[in-house]
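A single protein chain has been removed from this complex, and every other one stays in its place.
The first chain written gets the first letter, and so on, giving A, B and C; residue counts start at 1 in each chain.
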Amino acid sequence: MGAASLVELTKKAMADIIKAVSVNIERINPQQVEKFIGMLIEARRNGRKILVIGAGRSGLVGRAFAMRLMHLSFHVHVVGETITPALEKDDVLVAISGSGTTTLVVTAARIAKKVGAKVVAITSHPRSPLGKCADHVVVVYGRTKLAKKRDYFSRQILGVHEPLAPLGTIFEVATSVFLDALIVELMRKLGLTEKDMRARHATIEPP
Amino acid sequence: MGAASLVELTKKAMADIIKAVSVNIERINPQQVEKFIGMLIEARRNGRKILVIGAGRSGLVGRAFAMRLMHLSFHVHVVGETITPALEKDDVLVAISGSGTTTLVVTAARIAKKVGAKVVAITSHPRSPLGKCADHVVVVYGRTKLAKKRDYFSRQILGVHEPLAPLGTIFEVATSVFLDALIVELMRKLGLTEKDMRARHATIEPP
Amino acid sequence: MGAASLVELTKKAMADIIKAVSVNIERINPQQVEKFIGMLIEARRNGRKILVIGAGRSGLVGRAFAMRLMHLSFHVHVVGETITPALEKDDVLVAISGSGTTTLVVTAARIAKKVGAKVVAITSHPRSPLGKCADHVVVVYGRTKLAKKRDYFSRQILGVHEPLAPLGTIFEVATSVFLDALIVELMRKLGLTEKDMRARHATIEPP
Partner (left out) sequence: MGAASLVELTKKAMADIIKAVSVNIERINPQQVEKFIGMLIEARRNGRKILVIGAGRSGLVGRAFAMRLMHLSFHVHVVGETITPALEKDDVLVAISGSGTTTLVVTAARIAKKVGAKVVAITSHPRSPLGKCADHVVVVYGRTKLAKKRDYFSRQILGVHEPLAPLGTIFEVATSVFLDALIVELMRKLGLTEKDMRARHATIEPP
């Protein structure tokens, strides 16, 4: 297989991902976004903590979001890291799971509810166990791990027949772009600039 | 500020990110991609390890890539995790840094060269310390932490005046989409399906 | 408070910890240890994976053990790290929890049982949910998070009245010393030397 064909497939896959992600982020509900932003801003104003949780690649998307919230001086932590303190009443747990069924994320969300924290679910499935447990849901579509051959959501939408990015890729990239856009909005609302963020940026950046 | 304007800004930022990322991934050099794929496939065939490194959000992008390589039965590790073994001769270090100057990533790349491993740099700056140290460079453009007001690369390209996503966001999302597309290509080349990958997917997914 | 008294307290606390740990590791049951070693060796011989899990500081103790198992060429992973693959039938999950009640560890152990993996619990409480779920238990005493004023185990044993190390410290250090000793035993059984281990030791050691 020559360079040409290689390039073709990688290029096509990039275009497919961008297309699927574009379609999915278009479908995000503005009211759901606004309420989410309100909850974040309120937590910050009241000195409450925000904890972020997700499994696998969704967890990495959550961490990238948490890092930016830290740059914006939110009191934010990632569940499972060393210095993450107790989740307390009125704190906010942001739980990311495409399927909404990831056992340990759902378990964590239920613990959060017990201590009186608020749970925001970012999921493709608002009626999933995670969605039902949450105080607020932001629906981000994507193909999730639940997808079966016939109902690959993004494939139907796009009418593509080629294998798109595997497993939860589309959900993860769409969520990632959505949360990065939210950061732009939060910067504006909080009157913070990139310079402010840079000052908070880790100076020892280990891998 | 009402819901309408909130929605407007988040929507605009999502569109901006998608646009900047689309422009940047279009510019990725096919020959650079092909050589990178070849190095990965060869390492897998010869039972060599692939180690992934990056600082901050670039490190998270690297981890997401490493997870997929694991799903494709590569012998892959993330530098800094518990069971990451010694990097040895002919192993491949994939080092991700937009600026190509992140001290600890450059330090790691130099250690890799000393032990006879091959270094692939994914960076916006091929002439950076990381780029110069690497055996192979894949250039992915983006605004990096080095960007100054006047020369925000993606802003020039896009002619936008609004604040785009801050800091390294565009590089990170572009690299993320590029590496996810590479996974599609690797699936094809290796004859592996999503079903094969699902079988390797963590069954205990902790946050 | 002068240097003398400071020194006194730190010195006293070190001695207390050493004493409590010594008492607790003396009480570890040889048959439980032998069976544990047998399960590890058998997994290694049959090419099965070992996954290690623990929350908080118990998780750190587990990671330190996993790192040494890697140096001894076990196929070992830490639950929650990037490239940790699916737990499969006949794999071994080593679950560390002083109280044996940590929700997410118990949840993980139950998932492990479902897929046909074997669960080894290292806990102070063999009749805890974790202990009951496990195929094999190694009891390591300590004060655990469950301890109440009256029944601080190590205090009774030692007849001390001063505050010993807080929370799960004694369990964690005792487990840590036990697992490090197990590594010495495994080296002998496998005929591996320190030199062999050094060769596997990470050459890029990021923080």
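Side notes on the structure shown:
Just so it is clear, a residue touches a chain if its C-beta (ideal position, glycine included) is under 8 Å from a C-beta of that chain, and two chains touch if they have at least 3 such contacts.
All values reported here derive from a predicted model rather than from experimental measurement.
Among C:59, C:100 or C:142, only C:59 touches the chain left out of the display.
Between the chain not shown and the residues A:9, A:39 or A:66, the one that touches is A:66. Annotation for subunit A: contacts to the undisplayed chain at residues 51, 53, 63, 66-67, 69-70, 76-88, 93, 104, 108, 111-112, 115, 199-204, 206-207.
The chain not shown here touches subunit B at positions 80, 103-104, 107-108, 111, 204, 206-207. Contact between subunit C and the unshown chain involves residues 1, 3, 6-7, 9-11, 13-14, 16-18, 21-22, 25, 30-31, 33-34, 37, 53-57, 59-60, 63-64, 67-68, 71, 78-80, 102-105, 108, 145, 163-167, 169, 172-173, 176-178, 180-185, 187-189, 193-194, 197-198, 201-202, 204-207.
To be clear about the criterion, only the chains that are shown with their structure count from here on.
Remark: subunit B and subunit C have CA centroids separated by 35 Å (rounded to whole angstrom).
Chain geometry summary: the mean Cα position of subunit A and that of subunit C are 33 Å apart. Each of residues 80, 103-104, 108, 204, 206-207 in subunit A touches at least two other chains.
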